[in-house]
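Have a look at the structure below before the remarks.
Of the protein chains in this complex, one is absent; all others appear in place.
Up next is chain A:
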Amino acid sequence: MTEMLSVRQLNKIYGGKVPSRALTDINLSIGDGEFVGIMGPSGSGKTTLLNLVAAIDAPTTGEVLINGKNPHKLKKSELARFRRRELGFVFQDFNLLNTLTVEENIVLPLTLEGERVRTMEEKVTEIAKKLGIESILKKRTYEISGGQAQRTAIARAMIHSPKFLFADEPTGNLDSKSAKDVMEILTAINRSERTAMMLVTHDAVAASYCHRVIFIKDGQLFNEIHCGDSRQAFFQKIIDVLSLLGGNAHDLSTIRV
(Lines give C-alpha, C1' and ligand atoms only; values in the text may rest on other atoms or scores of the structure.)
Protein backbone atom coordinates (compact mmCIF):
# COMPACT_ATOMS: atom_id res chain seq x y z
CA MET A 1 0.00 0.00 0.00
CA THR A 2 1.56 3.29 -1.12
CA GLU A 3 1.30 6.31 1.10
CA MET A 4 -1.36 8.84 -0.06
CA LEU A 5 -1.05 11.25 2.81
CA SER A 6 1.77 11.76 5.18
CA VAL A 7 1.76 14.28 7.99
CA ARG A 8 4.97 14.92 9.90
CA GLN A 9 5.44 16.88 13.11
CA LEU A 10 2.50 19.16 12.37
CA ASN A 11 2.00 22.10 14.76
CA LYS A 12 -0.51 24.86 14.63
CA ILE A 13 -0.52 27.86 16.93
CA TYR A 14 -3.19 30.51 16.50
CA GLY A 15 -1.73 33.96 17.00
CA GLY A 16 -3.44 36.98 18.38
CA LYS A 17 -3.29 38.57 21.79
CA VAL A 18 -3.58 35.21 23.54
CA PRO A 19 -1.81 32.61 21.37
CA SER A 20 -3.37 29.20 21.61
CA ARG A 21 -1.92 25.89 20.62
CA ALA A 22 -4.37 24.01 18.41
CA LEU A 23 -2.23 21.05 17.28
CA THR A 24 0.94 19.58 18.72
CA ASP A 25 3.33 17.28 16.88
CA ILE A 26 0.81 15.38 14.80
CA ASN A 27 2.20 12.47 12.77
CA LEU A 28 -0.04 10.32 10.66
CA SER A 29 -0.17 8.55 7.37
CA ILE A 30 -3.01 7.39 5.17
CA GLY A 31 -2.47 4.78 2.51
CA ASP A 32 -3.84 4.43 -0.97
CA GLY A 33 -7.50 3.45 -0.86
CA GLU A 34 -7.69 3.79 2.88
CA PHE A 35 -10.76 5.25 4.64
CA VAL A 36 -9.70 7.00 7.83
CA GLY A 37 -11.88 8.69 10.41
CA ILE A 38 -10.75 11.51 12.70
CA MET A 39 -12.66 11.81 15.96
CA GLY A 40 -12.33 13.78 19.13
CA PRO A 41 -14.30 15.99 21.48
CA SER A 42 -15.22 19.55 20.54
CA GLY A 43 -12.19 21.81 20.44
CA SER A 44 -9.77 18.91 20.09
CA GLY A 45 -8.44 20.20 16.76
CA LYS A 46 -10.15 17.83 14.30
CA THR A 47 -11.25 20.55 11.93
CA THR A 48 -7.94 22.37 12.27
CA LEU A 49 -6.19 19.17 11.23
CA LEU A 50 -8.47 18.78 8.22
CA ASN A 51 -7.92 22.41 7.22
CA LEU A 52 -4.14 22.00 7.41
CA VAL A 53 -4.11 18.74 5.51
CA ALA A 54 -6.39 20.13 2.80
CA ALA A 55 -4.24 23.29 2.58
CA ILE A 56 -7.13 25.55 3.55
CA ASP A 57 -4.99 26.86 6.41
CA ALA A 58 -1.20 27.00 6.78
CA PRO A 59 0.61 25.07 9.57
CA THR A 60 2.96 26.82 11.97
CA THR A 61 5.57 24.09 11.56
CA GLY A 62 5.62 20.63 10.08
CA GLU A 63 4.99 19.09 6.73
CA VAL A 64 2.04 17.69 4.81
CA LEU A 65 2.53 15.50 1.74
CA ILE A 66 -0.43 14.46 -0.42
CA ASN A 67 0.56 11.92 -3.05
CA GLY A 68 4.16 13.04 -2.54
CA LYS A 69 3.41 16.76 -3.01
CA ASN A 70 3.42 19.42 -0.34
CA PRO A 71 0.35 21.58 -1.07
CA HIS A 72 1.64 24.37 1.17
CA LYS A 73 4.66 24.81 -1.07
CA LEU A 74 2.55 25.24 -4.22
CA LYS A 75 1.78 28.68 -5.62
CA LYS A 76 -1.79 29.84 -5.11
CA SER A 77 -2.93 29.15 -8.66
CA GLU A 78 -1.12 25.80 -8.70
CA LEU A 79 -2.81 24.93 -5.46
CA ALA A 80 -6.21 25.74 -6.97
CA ARG A 81 -5.46 23.45 -9.89
CA PHE A 82 -4.12 20.75 -7.58
CA ARG A 83 -7.38 20.91 -5.63
CA ARG A 84 -9.69 20.62 -8.56
CA ARG A 85 -7.69 17.81 -10.13
CA GLU A 86 -6.66 15.67 -7.20
CA LEU A 87 -8.79 16.52 -4.18
CA GLY A 88 -12.48 16.28 -3.41
CA PHE A 89 -14.39 18.03 -0.62
CA VAL A 90 -17.65 17.26 1.15
CA PHE A 91 -18.89 19.74 3.76
CA GLN A 92 -21.37 19.60 6.59
CA ASP A 93 -23.53 22.34 5.09
CA PHE A 94 -23.17 20.98 1.52
CA ASN A 95 -21.92 24.30 0.10
CA LEU A 96 -23.95 23.96 -3.06
CA LEU A 97 -24.51 27.10 -5.11
CA ASN A 98 -28.12 28.25 -5.01
CA THR A 99 -27.89 29.91 -8.38
CA LEU A 100 -27.09 26.65 -10.16
CA THR A 101 -29.08 23.49 -10.80
CA VAL A 102 -28.03 20.17 -9.27
CA GLU A 103 -26.43 19.11 -12.53
CA GLU A 104 -24.55 22.38 -12.91
CA ASN A 105 -23.30 22.13 -9.35
CA ILE A 106 -21.92 18.67 -10.06
CA VAL A 107 -20.00 19.64 -13.20
CA LEU A 108 -18.57 22.83 -11.67
CA PRO A 109 -15.03 21.44 -11.04
CA LEU A 110 -14.91 20.17 -14.61
CA THR A 111 -16.08 23.44 -16.16
CA LEU A 112 -13.41 25.32 -14.24
CA GLU A 113 -10.92 22.89 -15.70
CA GLY A 114 -12.26 23.58 -19.21
CA GLU A 115 -13.47 20.03 -19.89
CA ARG A 116 -15.43 19.24 -23.06
CA VAL A 117 -19.22 19.40 -22.71
CA ARG A 118 -19.67 15.87 -24.06
CA THR A 119 -17.31 14.42 -21.46
CA MET A 120 -18.99 16.37 -18.69
CA GLU A 121 -22.41 15.11 -19.71
CA GLU A 122 -21.19 11.53 -19.75
CA LYS A 123 -19.59 11.84 -16.36
CA VAL A 124 -22.67 13.48 -14.80
CA THR A 125 -24.94 10.74 -16.07
CA GLU A 126 -22.61 8.07 -14.81
CA ILE A 127 -22.13 9.47 -11.33
CA ALA A 128 -25.76 10.49 -10.91
CA LYS A 129 -26.77 6.94 -11.66
CA LYS A 130 -24.32 5.63 -9.11
CA LEU A 131 -25.62 8.00 -6.42
CA GLY A 132 -29.28 7.68 -7.34
CA ILE A 133 -29.87 11.36 -8.10
CA GLU A 134 -30.71 11.15 -11.82
CA SER A 135 -34.26 12.33 -11.22
CA ILE A 136 -33.25 15.60 -9.57
CA LEU A 137 -30.52 16.73 -11.96
CA LYS A 138 -32.60 19.62 -13.35
CA LYS A 139 -33.82 20.81 -9.98
CA ARG A 140 -32.58 23.81 -8.04
CA THR A 141 -30.79 23.33 -4.75
CA TYR A 142 -33.68 24.63 -2.66
CA GLU A 143 -36.04 22.08 -4.16
CA ILE A 144 -34.18 19.02 -2.83
CA SER A 145 -33.81 17.37 0.58
CA GLY A 146 -30.71 17.41 2.78
CA GLY A 147 -29.78 13.83 1.87
CA GLN A 148 -30.12 14.62 -1.82
CA ALA A 149 -28.06 17.76 -1.34
CA GLN A 150 -25.27 15.83 0.33
CA ARG A 151 -25.33 13.23 -2.42
CA THR A 152 -25.08 16.05 -4.94
CA ALA A 153 -22.09 17.39 -3.02
CA ILE A 154 -20.48 13.94 -3.09
CA ALA A 155 -21.11 13.72 -6.80
CA ARG A 156 -19.43 17.11 -7.21
CA ALA A 157 -16.48 15.97 -5.09
CA MET A 158 -16.09 12.74 -7.06
CA ILE A 159 -16.81 13.77 -10.65
CA HIS A 160 -13.18 14.45 -11.47
CA SER A 161 -12.10 11.14 -9.88
CA PRO A 162 -9.87 12.68 -7.21
CA LYS A 163 -7.16 10.70 -5.48
CA PHE A 164 -8.15 11.98 -2.07
CA LEU A 165 -11.51 12.93 -0.60
CA PHE A 166 -11.94 15.09 2.49
CA ALA A 167 -15.24 14.96 4.32
CA ASP A 168 -15.95 17.41 7.14
CA GLU A 169 -18.91 16.16 9.22
CA PRO A 170 -20.81 15.05 6.10
CA THR A 171 -23.63 13.56 8.18
CA GLY A 172 -23.84 16.44 10.63
CA ASN A 173 -26.98 17.97 9.12
CA LEU A 174 -28.75 14.77 8.10
CA ASP A 175 -31.30 12.46 9.63
CA SER A 176 -30.19 8.94 10.45
CA LYS A 177 -31.56 7.37 7.27
CA SER A 178 -29.89 9.94 5.01
CA ALA A 179 -26.71 9.72 7.08
CA LYS A 180 -26.64 5.96 6.56
CA ASP A 181 -27.14 6.38 2.81
CA VAL A 182 -24.35 8.93 2.58
CA MET A 183 -21.91 6.72 4.51
CA GLU A 184 -22.77 3.73 2.38
CA ILE A 185 -22.19 5.73 -0.77
CA LEU A 186 -18.81 6.89 0.53
CA THR A 187 -17.86 3.32 1.42
CA ALA A 188 -18.94 2.08 -2.00
CA ILE A 189 -16.92 4.75 -3.76
CA ASN A 190 -13.94 4.02 -1.55
CA ARG A 191 -14.17 0.38 -2.50
CA SER A 192 -14.78 0.77 -6.23
CA GLU A 193 -12.60 3.78 -7.00
CA ARG A 194 -9.93 3.11 -4.37
CA THR A 195 -10.10 6.80 -3.38
CA ALA A 196 -8.37 7.54 -0.12
CA MET A 197 -10.72 9.30 2.27
CA MET A 198 -10.39 11.33 5.41
CA LEU A 199 -13.56 11.78 7.41
CA VAL A 200 -13.85 14.20 10.32
CA THR A 201 -16.87 13.42 12.44
CA HIS A 202 -18.57 13.46 15.79
CA ASP A 203 -20.84 10.66 14.88
CA ALA A 204 -19.73 7.23 16.08
CA VAL A 205 -22.05 5.50 13.62
CA ALA A 206 -20.50 7.37 10.70
CA ALA A 207 -17.00 6.68 12.00
CA SER A 208 -17.71 2.96 12.20
CA TYR A 209 -17.73 2.84 8.37
CA CYS A 210 -14.01 3.68 8.34
CA HIS A 211 -11.11 1.25 8.19
CA ARG A 212 -9.37 3.04 10.97
CA VAL A 213 -10.27 5.81 13.38
CA ILE A 214 -7.75 8.25 14.83
CA PHE A 215 -8.69 10.06 18.03
CA ILE A 216 -7.39 13.50 18.91
CA LYS A 217 -7.60 15.15 22.30
CA ASP A 218 -6.40 18.70 23.08
CA GLY A 219 -4.50 18.88 19.82
CA GLN A 220 -2.53 15.67 20.29
CA LEU A 221 -2.97 12.15 18.96
CA PHE A 222 -4.73 10.16 21.61
CA ASN A 223 -5.43 6.75 20.21
CA GLU A 224 -5.98 4.83 17.01
CA ILE A 225 -8.20 1.82 16.47
CA HIS A 226 -8.70 -0.46 13.49
CA CYS A 227 -11.85 -2.02 12.21
CA GLY A 228 -11.82 -5.74 12.53
CA ASP A 229 -14.27 -8.04 10.83
CA SER A 230 -17.39 -6.72 12.49
CA ARG A 231 -18.62 -3.15 12.12
CA GLN A 232 -20.75 -3.67 15.22
CA ALA A 233 -17.73 -4.50 17.35
CA PHE A 234 -15.83 -1.56 15.83
CA PHE A 235 -18.68 0.75 16.75
CA GLN A 236 -18.51 -0.51 20.32
CA LYS A 237 -14.78 0.10 20.42
CA ILE A 238 -15.29 3.66 19.16
CA ILE A 239 -17.88 4.31 21.87
CA ASP A 240 -15.44 3.00 24.47
CA VAL A 241 -12.66 5.33 23.34
CA LEU A 242 -15.08 8.23 23.19
CA SER A 243 -16.21 7.71 26.75
CA LEU A 244 -12.57 7.42 27.75
CA LEU A 245 -11.96 10.76 26.05
CA GLY A 246 -14.93 12.24 27.82
CA GLY A 247 -13.24 11.65 31.18
CA ASN A 248 -15.80 9.35 32.75
CA ALA A 249 -14.37 6.30 31.03
CA HIS A 250 -13.32 4.57 34.20
CA ASP A 251 -16.75 4.81 35.70
CA LEU A 252 -18.26 3.38 32.58
CA SER A 253 -15.78 0.56 32.22
CA THR A 254 -16.05 -0.43 35.87
CA ILE A 255 -19.79 -0.64 35.52
CA ARG A 256 -19.46 -2.68 32.39
CA VAL A 257 -16.79 -4.94 33.91
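By our rule, a contact is a pair of C-beta atoms (placed from the backbone, for glycine too) under 8 Å apart; a residue touches a chain by one contact, two chains touch by 3 or more; residues count from 1.
Keep in mind that, in the parts below, contacts and distances are computed from a predicted model.
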{"item": "Protein name as given in UniProt for the chain not displayed, \"Quinol dehydrogenase ferredoxin subunit NapH\", \"Oxidase aa(3) subunit 3\", \"Fe-S cluster assembly protein SufD\" or \"ABC transporter permease\"", "value": "\"ABC transporter permease\""}
{"item": "Residue of A:Gln9, A:Thr61, A:Asn95 or A:Ser176 touching the missing chain in the full complex", "value": "A:Asn95"}
{"item": "Selected from A:Glu34, A:Glu104 or A:Asp203 as touching the chain missing from the view", "value": "A:Glu104"}
{"item": "Missing-partner contacts on chain A, residue numbers", "value": "54, 56, 76-77, 80-85, 87, 89, 91, 95, 97-100, 104, 107-109, 111-112, 114, 117, 120-121, 140-142, 156"}
